[in-house]
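The complex appears here without one of its protein chains, the remainder shown in place.
The letters A, B, C, D and E name the chains in turn, as written, and every chain counts its residues from 1.
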């Protein structure tokens, strides 16, 4: 029983985090988990949405999308269909919640950050790559604000935690870390886990779809995920230093 | 430290499952978890969506919605806004996946069942009530098909598992089962768990949003949820007998 | 020649008006005309739409919708289709106009009331049941405002008339009151009449579609409708006392 | 008490029906009721909508719209807004029903006719002018089909009735025929009546909005409307001869 | 080699510009290029779009549309489809840019003019007819503003140039001016040219689609177009005097 790319069950794919990939955004990171390639940009604007004005609090939100041919066969554009699909909505909301878990919105002040995560190439794990890359883009945007004296507190107070995310699943009865696409479609159980650098959980989403899973399978997957997130946190730390 | 309605941490709200609440659908269940009230109907149609034709397999899908004044303040209708929000999409997909986990789509044959879950009154836990009620409506629809000789196998083979769902959270540092709305908004962590009657997991979705949670908190919540789902499974069994 | 449910031509179906059916809205009435079941809620908000601000006048509007399986076969949700159909628009506008005919918008002050009429089960006459129930929900919302000293005048001045509505048609050559669905589809002529408790008309909408109708048929239908509305007005009065 | 244009209460505005106003459509009529100017075109296509195929029956439908500056101030285009308003829906449906009342859809065979009624200039009564003009355009389209041997029966059998429509209202306490815009906004009651050339009713739609109306007012309006429709039927007959 | 209507290659179709075709708009021109018939109205409103407020500058924009049966076969309404097509967008933008080239937006002050160009009948060249007619409607709207003392400068300063437009193409190897529909579909190259009365260019849009074109063909088309626009400018001048 070997993985398609010969990895060990507990092994991540090669991870690359390229900062300043594009020149306009306040934060811009190309994140790669193997062949999965996501461009994460952080856009800062002064002010907050109407419902939040006068609160003294900032806002962080995310939008996830795929280029039409990021996948093996082409998907119609959601702009052409005139509506955003459920999967896109779901992932955008997950990324937004995850990133808000690591920032002190009061210390951010009435500034908004939009994290755009556009999948340029998909090979499984796009949402977890997006969260991992978006954290680095957010860190750059926070530094950008700090350099312009637009924060009330130190960047390390504003961004008081780091978050990283990884997928994990049970494939052919074996718990495996960081599924590629071929494994993802073959998995009985699929789970996405978002952790802080301390190993606390931000989000845990496990689904059996056709199948179900036992408590011991759940425990095995959580263990793999926590270790994988720790590696990703370290990669984030290194690239941001 | 007491709960708003005086329950113990591990106690469900009163659960009511009223079958045949409306007369047209093939299955129709009003489910109540305390003041949360969801009308779950199962609509059977012959045939399946285009992408599934000729597969010999059936299809089960779900749509979740709220009446505009199911909540304390009125929400604009999604039909009027012209688009379905991310939360609605997310919950509809969760209900659909959960119910597909308990049915043998091959044994269903090329029949489709749509599970409509309309929240008439909301007091927390609407998605878990919806899953719990939709299972009963689906069981009635499967019987309806069986009575008309439109199934290839016995109803107990077609519907080979039961599913039930409950919310759980950490409120004021205490893990609690089946949160009402007041607890939901105060929770540091919020989790929705879908289980089979055997205690296996179908879905586990935990989120910290502003906060994070430790492995021991996760374990405490899972334990409460499994026990709660077992009670709900029993209630489903009783009402279907 | 007998009616499907054995009624006399001039006889209403059993009418039930259940106040406070749900707990959140300022007015909440479940209205039943036989098997037709509509939940009418009144939602009060301070202020009025932009185009009316500063006028000192309030606003009352209505939205009608059907649950997807309120009918014998399932209808796609308008939220999923992304647009509201002509029939829904037409009925929402009719309900809004009818209710505005019974309220003094100046005496209401700059408050808005939205009347949501959601058909839980349909067996003909849903729009007339909706108007009849919405009047009671509106009366409760006016009392709610009065109890909070938010009205400029007495509730009986604000709500200076009552309105009720009923359908009437010519079926198999016979004028009949309050058509059920089976009669509705068989009718040559179909008419919806909205009256005040004084027997004045608020709306008269008669249509032949495939057929046409003479002046004497029109007169016979109007007579039945006025008598039916008088009964409904009395039922409203009783339940509001 | 005089009308803005000096007419007597029972007097129509000058009516003009110009056939073949444009060259492409199978029927094309510019109808004018005073300053109200509506272009009615009839477009014939072979075949019927999917839900009607194989029935041997034809289909007639209508679409009503206003140019953005047909009115005293400009209205945004519904194409730009991305949705059709309730009023447009309501009127399109009324025109369609009215025209279907005069045609034998079986004798039409599986042909479709779309009646487009575009208001080029509005001064009250646009929907009644549209019905009156659309009838003439439909008659021309039926002749066009007959000339090409595409009808099963004689044109006079296919189009077995004529329909015409007029508005009527109570203005300053006086029942008046064919209201211009200035009268329409001042009316306590407003009614649209569609009649056949025999004086039977196809549609009767009366509304009080802010006000209500008595049976005697209703009778007075119906009388004016029937006489007005008779004049319009005669004008249609003359222009089609 | 003759043209379908016997014209010489360098000959325009009969051009008619009818001012005040409708009574409500501040400018209203029916423009005819042969059988192509476009109603151009200019609607003035005080104030400018939000993004332009406080600039002291006015705004001119245009919307182009076709009646569904302006063409030989019926096109579905864009309002019914719920979206505006690419061709409509493209032409609306072209008309807007062209008209803004002839007006001094600073001298217009914070007033807006919307130019609605609705094609009542199409026989090729609808966009160039629309530009030519819209200029006359705009001139009337500027006079209307001037008569009400709402301009900062003289009308001739506000509208400091005139613009006219014509199509030109290569059909059967021959460069031709002002293509009718039959020529348009047969053309290898199709070009729309917008000129000022001085013979300067405002827009040049040439497209080969299936074919390509040489520099000498381009030059021949430009020459025809400049001469054609000069004739149209003269027609505008005459009708505005």
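One rule holds for everything that comes next: a residue touches a chain if its C-beta (ideal position, glycine included) is under 8 Å from a C-beta of that chain, and two chains touch if they have at least 3 such contacts.
Only a predicted model underlies this, so the values are computations on that prediction, with no experimental measurement involved.
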item	value
Shown chains that the omitted chain touches within the full complex	A, E
Of E:101, E:182, E:227 or E:240, the one touching the omitted chain in the full complex	E:101
Hidden-chain contact residue, picked from the options A:16, A:83, A:150 or A:215	A:83
Hidden partner chain, touching residue among A:114, A:182 or A:230	A:114
Touch residues of subunit E, complete complex, unshown partner	83-87, 89-90, 92-93, 97, 100-101, 161, 191, 196, 199-215, 218, 222, 226
Contact footprint on subunit A, counting only the chain that is left out	22-25, 28, 35, 37, 39, 41, 43, 45, 63, 65, 67-74, 77-84, 88, 114, 116, 118, 120-121
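To be clear about the criterion, only the chains that are shown with their structure count from here on.
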item	value
Subunit B on subunit D, rotation in degrees - Cα superposition, rounded to nearest 5	120
Chain centre separation in whole Å, for subunit C relative to subunit A (CA means)	50
Overlap residues in subunit B, where contacts from two or more other chains coincide	82-84
